[in-house]
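In this view, the complex is presented without one of its protein chains, the others remaining in place.
Chain nomenclature is as follows: A and B, assigned in order of appearance, with residue numbering initiated at 1 for each chain independently.
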Amino acid sequence: MAAPSPLLETRGLTMRFGGLVAVRGIDLALGSGEVLAVIGPNGAGKSTLFNLVSGLYRPSAGTVHLAGEDITGLPAHRIAARGIARTFQTSRLFGDLTVIDNVIIGMHARTRTGVLDALFRPRRARAELAAAAERAEALLGLVSPDLLARRHTLAGTLPQADRRRLELARALASGPRLIMLDEPSSGMDDRDTDALVEDIAMTMAERPGLSYIIIEHDMRLVAALPGQVVVIDYGEKIAEGPFAEIRRLPRVQEAYLGHKATHA
Amino acid sequence: MAAAAPARAATLADRAIVAAGEAGGALILGLFLLAEDWRLITAVLVLCGAGFALLELRPAIEERIVAAFRRAPATALVLGAAIVLAYPFGMQGNSYALHLLVIALLYAVLALALNFQLGSANIPNFATGASYGIGAYASALLALEFGVSFWLTLPVAAAVATVFGFLLGFPSMRTRDTYLALVTIAFGIVVHQLLNNFDWTGGPNGLVGIPAPSILGHSFARPIVILGQRVPAQANFYYLALALVALAILAARRLHNSRVGLAWNALRGDELAARCQGIDVVWYKMLAFAVDAFLAAFAGSVYAAYVSYISPDNFTFLVSVTIMTMVIVGGMDNSFGVIVGAFLLTLLPEKLRIFSDYRLLFVGVVVILFLVLRPQGLFPQRPRSYGAS
Partner (left out) sequence: MDALVLQYVMNWLVLGCIYALVALGFSLLFGVLNVIHFSHGDVVIVAPFVVLAVLQGLVAAMPAATAGALALALAAAILAVGILGVIADWLVIRRFRRAPAMMALVATVALGTVVRELIRMFYPQGSNPKPFPRLIEAQVALGGVTVPVFSLLAIAVSVAMMGLLFAMMRFTPLGLRIRAVAEDRATARLMAIRPGRIFAATFFVASAVGAIGAILFASYAGAVRFDFGIQLGLIGFSGAVIGGLGSMLGAILGSLLIAGIDVLVQATMAEGASYRLVFAFLLVILVLVLKPSGLLGRPAIEKV
């Protein structure tokens, strides 16, 4: 009982769509500063798991706790405000806004200006926004100096690799305790993926207390990550452990690495 | 593209461009307002069309002009204020031209109100005309039944309409896009029909004899005389409507350049991603409805006091559609564009009265052409700039 509760803990998390069970009884536990990779074939329920934790879906059964606090079924914006940030498989940036605007929007939960402040205390509102812009620039510089240089271009015009970086920066901007990355390497070539691994490693080094859950298809990326790996197939957790052990399990190879290997 | 204008000091060239732009705009507007001959009206329209064609073909010119205005904001503000304040005196005592200006300014307020929703947050609202009507009726009834001063009816009418706005926004919690558009259409029709049916709103005949406001003993029904210069009574309402537009622009700027404006823009771009940034989209949607209704009610109150006679037909579904067209034609999320859109769509049908039977047809065709040829609007949205301001 003395052990502190983990940062994120799911128990029996289940999601049904009509008759289809997309996620079934998943238990996860993740401590502060830890990294967890989630792998599994397409349609295994990985993204659904993210949607449950981030509050986009309300689970059919099971619970989600953040630092011991029950956040099951809270609306997405509340969960985001409590410190869970995420990216999307197909990046969902605000394409008609500038790069820096995207990052500042990421700080929404940490800034306070309401409509009355904006109207009647403009100096305060402007100061807050200016401070946010400054922090955003610092953050962009950390993630990618190249992105910092392009901070005033529209996000919709960025190449794929930069979109990923910007999503990462936007997620970091909320000052989260946990970041969930949904297939950060999807749609990227090897060179870009290598650069991305470096970026992620750097942000991990920069913010040691921050926890990560990463859905990934690219095994090189998974191998490069520290921490545990969870394998999901048909909505269920079929294995858990360090990558070196996981990869050798026959069930995992069959479910996942088997047909992946034919691609390589 | 240098989107973020560096905080450079304004050069003489900048100031000259600003002065030329403002004086030119004022001149063209004045020419258009005072023109009676159809040839002159057509010539002005052709001139404007050519101007926009030039901007479309040579975006660099537009960039230069915008940069000039950004670098010399003080010049732009002082000169602009001087021009609009002196404008009624340049109308040669033409009360019809002044009347058109008042109506155009009120529509500018309505379009700016809708822009908070449609432009910033891309929420359809076909009930701005209804909020406008609620403001007008609330203000007129208070004045007629209880003898309340106009200046006191203003905030009360706005409060009533804001409650309506929240009510209207309530279904936006669950419905979206076309379905939400229909909800607002339905609200607009219900309000119009109720105004048409209730006895206490005067039914289809509406309300008559709404008193004109007065300030420091000067009734708005009387002409203004300054230094021997006399301008028709409409000028009173010109200044009142102008103040309202200034207020709306100020509110738009402050909200746009704040966390609220960013949140609206975020949910316009991607509602789901916005939620994951911690944005309470339901609250921001309802807020957009409320702000729209609040401002529209102000315009309604002023309109009622100005024309002294209102009927349900001033606030139909088609009025809401017109306001929406102004925002889209002018340029979503760009205050200046929206105002130009409002002026264009108010003045065009009026000045085309000489083409009597063809004017609505012509306006319809012009709107379609605008949407096809310049879908981003006359003056599209501009990126925010940080640090420079």
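Methods note: contacts are C-beta pairs under 8 Å (C-beta built on N, C-alpha and C of every residue); 3 or more make two chains touch, one makes a residue touch a chain.
For clarity, every value in this text was computed on a predicted model and none was experimentally measured.
Engineer: Check each of B:F69, B:Y107 or B:F187 against the chain that is not shown and name the one that touches it.
Structural biologist: Going through B:F69, B:Y107 or B:F187 one by one, B:F187 is the residue touching the chain not shown.
Engineer: Please identify which residue in B:G80, B:P171, B:P211 or B:P380 touches the non-displayed chain.
Structural biologist: B:P171
Engineer: Out of B:A68, B:V84 or B:L118, which residue would touch the omitted chain in the full complex?
Structural biologist: B:L118
Engineer: For the chain that got dropped from the picture, name the residues of subunit B it touches.
Structural biologist: 118, 122, 124, 170-171, 174-179, 181-183, 185-187, 189-190, 193-194, 196-197, 272, 317-318, 321, 324-325, 328, 357-358, 360-361, 363-365, 367-368, 371-372, 375
Throughout what follows, only the chains that are shown with their structure count from here on.
Engineer: Quick one: report the Å distance separating subunit A from subunit B, using the average Cα coordinate of each chain.
Structural biologist: So the centroids are 42 Å from each other.
Engineer: Where on subunit A is subunit B touching in the complex?
Structural biologist: Answer in residue numbers: 54-56, 75-77, 80-81, 85-86, 88, 92-98, 100-101, 104-106, 108-109, 111-115, 117-119, 122, 125-126, 128-130, 132-133, 152-154, 170, 174.
Engineer: Mind pulling up the subunit B residues that touch subunit A in the complex?
Structural biologist: So the residues of subunit B in touch with subunit A come to 1, 3-4, 251, 254-255, 257-263, 265-266, 268-270, 272-281, 287, 291, 381, 383-387, 389.
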